[in-house]
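Each chain you see keeps its place in the complex, though not every chain is here.
In this document, chain identifiers A and B correspond to the written order of the chains, with residue numbering beginning at 1 in each.
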Amino acid sequence: MSEEAVVALAAVTVLGVLQQAYFSLQVIYARRKYSVSPPATAGPPEFERIFRAQANCSEYFPIFIAVLWTSGVFFSQGLSSVCGLLYLYGRLQYFHGYSESAQRRLAPLYFSARVLWVLVGFSLLGVFFSFCRVYLKVDLLRGLGSA
Amino acid sequence: MSEEAVVALAAVTVLGVLQQAYFSLQVIYARRKYSVSPPATAGPPEFERIFRAQANCSEYFPIFIAVLWTSGVFFSQGLSSVCGLLYLYGRLQYFHGYSESAQRRLAPLYFSARVLWVLVGFSLLGVFFSFCRVYLKVDLLRGLGSA
């Protein structure tokens, strides 16, 4: 795997890490503001929404990274990186929406879920084509091209 | 690293992502069924078991992916992929068992933990052999083969 083939995926990954750091800091500030000292996680609804927004984004982070790379390596680095940026944008909206009200988390949640499904679809396609090349010695993409 | 050497690991990874998506959807349905609106996470025991089953699987997902790939790249792609499928099967049983009763989560938990330990063992062996090749210029596997 050449550097060229993955550098954009690495850039999106680091951006995702920076976003997670930003969400964590917001929880730390919210803990101070609403006086919710660890190990407590219950508090006023304002705090709990921020706490859950970060927890939810953290839960999806490894899933996102897994499909970003599978899709980027086996399907297309360019398309995957664009989807990666859209996903991170959606998650930022989700975090801020959820912080305001539970209702406002929904639209960005659906958006980011849709982007994640696109990445899953790309991954499935990429892995399927790769399986055909490696185990069946059939290159479907080249077949399509010459047809 | 050639495509051939990792395509089965990528396939198991995408399957794992689909499983995580399935678990998340079950939590969303359970939130509706038992009327537990975010940011709340407490509710009737039926809900809490489904909620915790998904949380527990999410917590182990990055650990699973990390050993799947380390073991697959440094030890054996074939053996790691088979263990990966067994692990995902165990986690499906865990999720459904835990949804029914806390007691029924135990047998599949022990099963999936054992599979995870096997992957950890493979990873340790693979990384150890690789260290010997790279830093000590000793190829233990070839040594074994010619002995």
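Here is the rule we use: contacts are C-beta pairs under 8 Å (C-beta built on N, C-alpha and C of every residue); 3 or more make two chains touch, one makes a residue touch a chain.
Note that the structure is predicted; figures quoted are calculated from it, not measured.
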Full complex stoichiometry in copies [only 2 chains shown in place]: 3
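Keep in mind that, in the parts below, only the chains that are shown with their structure count from here on.
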Between chain B and chain A, distance of the C-alpha-averaged centres to the nearest whole Å: 19
Sites on chain B touched by chain A in the complex: 1, 3-4, 7, 10-11, 13-14, 16-18, 20-21, 37-41, 55, 58, 61-62, 65
Chain A residues touching chain B - in the complex, by the definition given at the top: 1, 45, 48-49, 51-52, 59, 62-63, 66-67, 70, 73-74, 98, 102, 105, 116, 120, 123-124, 126-127, 130-131, 133-134
